[in-house]
Structures are given as structure tokens and as C-alpha cells.
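A single structure is presented below for examination.
Every protein chain of the complex appears in place save one, which is left out.
Letters A and B name the chains as they come in the text, with residue numbers starting at 1 for each one.
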Amino acid sequence: MRLSVRHRTVYAFDAPMRWIVQSHRLTPSVCVSQRTIAWNVAADGGEIGASFVDGAGDAVRTLTIAGPVDRVEVLVEGEVETTDTSGVLRNHREAISPRVYLVPTAATHPDRPLTELAAAAVKGASEDDALGRAHRIAAAVADAIEYAPGATDAHTTAAEALEQGKGVCQDHAHAAIALAHLCGLPARYAVGYLFAGAGEDGVEASHAWAEIFIAGLGWVGFDVANRCCPDDRYIRLGSGRDAREAAPIRGISRGGAVEALDVDVTVSSSPSRSQTQQ
Amino acid sequence: MYDGETLREAYASVDAWVKRTPPEVIAQKQQEAEALFRRIGITFAVYGEGGDVERLIPFDMMPRVFTEREWRKLERGVKQRARALNAFLHDVYHRAEIIRAGVVPADLVYRNEAYEPAVVGIDPPARVYSHIVGIDIVRTGPEEFFVLEDNCRTPSGVSYMLENREIMMRMFPELFRSIRIAPVDDYPEKLRRTLASVAPPKCESEPTCVVLSPGSFNSAYYEHSFLADQMGVELVEGQDLFVQGEFVWMRTTQGPKRVDVIYRRIDDSFLDPLCFRPDSMLGVPGLMNVYRSGGVSICSAPGSGVADDKAVYTYVPEMIRFYLGEQPILKNVQTWKCADPADRMHVLANLKDLVVKEVHGSGGYGMLVGPASTAEQIAAYAERIKAAPDDFIAQPTLSLSTVPTFVDSGLAPRHVDLRPYCLVGREVHLVPGGLTRVAMREGSLVVNSSQGGGVKDTWVLAD
Partner (left out) sequence: MLSRTAESLYWLARYMERAETMARLLEVGYRMAMMPSAAEGYRNEWASLVAAAGSSEGFEAKFGEDYRQRDVESWLFFDRDNPSSVIACIETARQNGRAVRTALTTEMWDALNGAFLEIAGIEREPRTEALLPKLCEWTKRQGALLRGSTETSHLQNDGYDFLNLGYYIERGDNTARILDVKYFVLLPTTDMVGGTIDTYQWTTLLRSLSAFRAFHWAYGGEYTPRKIADFLILNRACPRSLLHCSGKADFHLARLAGAYGRATFAHDRIREIVADLSDARIEDIIGEGLHEFLTRFINRNAALGQDVADAYLFGPQ
């Protein structure tokens, strides 16, 4: 599928800001399931500096703005040709050992209810069938945490989301990671875009899901909220141990200015050449 | 204490001075020394105590003495260890051959809280991660040296090595004239050269180095400003630096100035709020991105702590064989890992004879010295071990060497250890000396300043 993305983030400050620094993870991953046709990240008045590919294979770039400015706009526009690989991350070059992703962070820290949910999820499943266990984990989280926008915020932990029984894709991913850890499976947080279908523009177009490491297969994505593995409707940008580490834009504002954030993401399908010829 | 002919002779000349000098003069000298320390303002902070936390470390005038032959062996051993530790760090952040070979268990590295995924794959200049390696050594016999622990992050105390020598030279010029003692005063210059030698690839001219401190309220602030001053570089705080484009800049009255090498004295988690703790006000937002893209060098590299963990320590002799193909020159103290069931049983059964330490602890806090503890203390500690066995290791109590030390009743033997500071850049250097810490209480084996330990000057006699 050929997907077009337009992702606009606007920060407005109540007082002019200087020396703004952001770390961007805004470039599509290089892997079998996606091929970048065109991609551009622009920020008015800013300078893109320090760029590198990190140990997890993500392209990271640094945006700095000397300022003073009272507004920053980051505009991501591009087109990606996607293929369905049933959620398996193929030919993705990365250097970090999967075992590193067995270590919980504050957001994925296990408590008793998470531990009990993990035990219940894999009860009766074969120890050897890691993939089956991972699917059961994803299903258990989907059953335990109802999709409910507004019930949680950016700082909600997996344990808190489970207690409430409500959350969004971030909470689903955190809970799935926590459960996977408890079952001895390395797991991490993946971010990207989702094409929700015609007429559903803007619905969770900016998306997150869990990736669980399955020996012999590699990293496999699990989108708990949609009860599926990422397919050709998904564009992957990068990963981290939790939402904070994986965030597409990490920024900091100093000097006491209050920041207002406005995010607008549109993902649409454009007829690809191969499709029109068929 | 008095083994080895030259050593005896060296102590003898100090002894002779003690004998021909009236006690009141000695007392007066000791007071002078303390006054000098106070005037210079060398203090340290003690954690976990209320009130006035700035204290002087007790300084003992009797030096610790090594012959040149002894020192040569120590030097080779320390350098060997520093090279192996750096090879280990490079390996675990790249292909991890030592794990693949089954020499070091994967989880010990990858699930270690000091392991930093953010630096995986980085190639720091000269492949050096830990540029200042402080190795704590004790001696149990004429030729027997044991390593107690390695310090690969930012070992402190080197200012004492330099100031102790300065004060000794002022107070005992006649001793320095009659005995040839190897100088240590070129340490700051060697440190500066070490830092400059690991400037990042993007630095094309004479590198600008800085010392990054958490600020004047940090317990080691004196040392930070002392080293910056001695090296002739700026002492900066996080707020003095900022990231712009591909580089890190320092805010100066003449405008932004590019910084190439940062000798940081703040912990990994505070370095960059964009990468680590988002609430850190001590760090520089974006610093890690510049570091990763080769725009700046950070000494020591973030993530170096994975090499000086007390559980990783037990594998250092194996690292030396694995990376260098050499036999370890300095021995490790036998260590039982409480994580291992068999070891744990041995430890719990023999607590009264052992020293037990927290794996991630430092500064002598939270340790159990079996022979010096009551039955109740031992029982309570046993419960802690059972609750979290992975967090503890145990070692035998060594019969540490003692050196003569001034106490209220005159000269008396006290236990000591030694921390030499090995500099690792394009070359490896060890200045002939170090920080000798002394347990001021009779029979005590704990030399940490936070636990009432003192310091001495360390002499290496030139042949």
C-alpha cells in the first residue's frame, strides 16, 4: 500500500524562547515492510544538526533553534510504500541485544495485578511456543484495558492503566511490555503512523504498539488496541523501552515559558503504481 | 609494614625524624597541616548526616612508602587492568564477544542498571570509555596485592593525592632532600593531555576541554575546581553549555565557544534530560545526540559503570586473559556471589568471618564487616541477603598491611588501602603515587572517608 503522511506539530510559547533543542525520531525505519519514496522533516527557523542511527536502528536527528521564537512548527511530509509482513520486523539493522529489553522502566514496572494477568494469560500455553504466548499476552491486555481516550495521560504507567481498566494505545503497549517481561520475553515500545481507512482521517493516525522478541523470528509487532499485528497500514518510525524513550519528538523548554502543543496527523492512501496497473 | 630492606630504610628515616623531634613539635606540625587544609578549603560532605556536613578528612603525616620495584609491579598490574576494562566496555557495546564466548553471563551485562543502550555502537576516540580508572588496592604481604574494586566512572580523591604531597613538601623539606621521592605534580598536565588525545573526529584544531561539575553544592566541588584550575580549563555547569547544530557550545562573554572534550563529574542519568532523566537541571539537553554523532567527547563515556559493578568485578581476571591474552598481575579478592545458591549458602554460614557488600553500593555504606559485628547485626544482615540475594557479594576479611600512623598515643599501626589513578587516552599513564586511605580506628578495616577514614601521602622511592 502506498501511504502519504502529513504530521504537523506546533509548539506555542507564552514568552519568547531561546536555545530550543529537540531530538527527532521521525524517519521511517529501514526494513522489508516499508520503502520510503519521499520524506521530509522541516522546522521553520531551525537547524537540523547532530544526526545518527542509534543502537536500535532508529535514525535520530537534532533540531536546534537559537531563537528567540514564540512558536515552533515541525512538519513531517512523505510517502511510503508498505508491505504486509504479519508484524515481523525483517531486515532491520540494529545492534542492541534483545536481552536489554527485559529491563522494566517506571512506565512498565510490574505490580501484583500485572503479574497475575501475565500468569493467567499464558496459563496452559506451551513454554516452547513463544509466539503463541505473545498473542495471548496481547489478547489479555486488550480484554483487560478498554480503549477509552482521555482516561489516561502521557505519564500513566502500565500498572495504573490496568487498575483503571481503560486507556489508549500507549497504555496497551506499556501493559503488553510489562506482561511480556513477566513471561521472560524481551519487549519494547514502537511508534509510527497508522492508516485508519478512508473517512477516518485523524483517528489515532499517530500510533504506538508493542514489539515482542520471538527467538528464531525476531521482533514482532502487536497492536493490542486493534487486536492485530502491524500490516501494510502501518509505518514504523522507531522504538524504545517505553513511550518516553521512543517518542518521535523529545524536547525541552527552559526559561519558564508555558508551552501549548497542537498536533495534527493525516495518513492517507495514495494509489500506488503497482495497484493502478492491476 | 617493615618488610623489604629499602622500605624499612625509608620508614627508618622518617622514624629517625620522629625520634629526634620533640612530641610537641610533632603535634604542632600536625596542627599546621590541618590548618593548611582548612585554609585551602578541602572539605568533603558526608551523606546521611544533618547539620554541618562540610568536614576535613583527617590527614596523617606519616607517609605510605613503596620501593620502585614494588611500584613497577603495581604499575604494570594497574595498567593491565585499565586496558582490559576498556576493552570489555568496547566489547559489550559492540559485538559482545566475551558474552558469546560464554565467559561473562549475558544478564550480568544486559540487565545491569549501569548498562546504557543509548551508547550501543558508538566508537569513542581511541576506543576508550573510562579515561580515569581508579583501582582500590590492598596489600596482604610483601609481594601480594589484591584489588578490592575498580572505579571506571569518575573516581574522586586525586586532589588529595596532589594536596597531600604539597603539604608534605612544605612541612618536611629535609626529608624530600634526603630521600628521592618520585614526583606526582604532573598529574593535571597528563590528565589534560589524556583528555585532548580523545578529542572527537570533528575537532580539527587544538581541542577545548572543560570540567563539567554539578555545582558548588556538590561534595567534590573542591576537586572539580582544583582540577580545572590546575589544567587551565574552564569549570562549567550544565547551564553554561548548550547544543546548537552539530556541536556543544559554552556560553562566554565573547560569545559561544565550541567545546570538544567534556570531563564530566556528574552521573550518567543527569547528563542529558532529552536522553536520560527528564527532570535533570544539571545536564545539557541534546548532549547525547552530539556525542553519538561524533561532535564531542565525554569522559568517562556514559555507560562505563557497567565495568565497575561489584558483580562484574569477579570477571576482571577473565577479561584480562580474554582480551589481552595475559595472566593477571594483580589478584582479585575471592568473591562469593550471593546470587549463586551454593555461594549464598557458604556466605550465610560464614557471615562472622566475611565482609559483605552491596553490589551497587559505594563509599563503604551498607556493608557488613563480620568479625566486627554483633550477633544481632549479623542476623539482621542475613535477612537482607535472603530478601535480595542478587544485590550482595561477600569477600574474606584480608589481613591488610598496616603502616605507622600518628594517633593520640603516638605512632601506631593502622590498616591502609591505595587508590592509584590510571589515565587512559591514546597512551596509558600512571603517576607514581595515589591516594592512601587509612582506617584511623585501631583494628578497623574501613578506610572510607565517610566512615571516619583518613588520608596519607604516598611515596614511591626513586632508585
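Convention: a residue touches a chain if its C-beta (ideal position, glycine included) is under 8 Å from a C-beta of that chain, and two chains touch if they have at least 3 such contacts.
A quick note: this is a predicted structure, and the numbers were derived from the prediction, not measured.
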Per the whole complex, from B:Gln28, B:Gln239 or B:Asn350 the residue touching the absent chain is B:Gln239
Considering the complete complex, of A:Arg18, A:Arg71 or A:His155, the missing chain is touched by A:Arg18
Cross-chain touch to the chain not pictured, restricted to B:Pro23, B:Gly102, B:Gly255 or B:Pro341, is B:Gly255
Residues on subunit B facing the left-out chain by the touch rule are 215-216, 225, 228-229, 234-237, 239-240, 242, 250-256
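Note that only the chains that are shown with their structure count from here on.
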Subunit A and subunit B have mean C-alpha positions lying a whole-number Å distance apart equal to 41
Given the complex, residues on subunit A that touch subunit B span 19, 21-23, 47, 49-52, 54-56, 60, 62, 64, 66, 95-97, 99-100, 102-103, 241, 244, 250-252, 254
Within their complex, subunit B touches subunit A through residues 94, 96, 106-107, 110-111, 113, 115, 117-121, 242-247, 273-275, 278, 285-286, 289-290, 292-293, 295
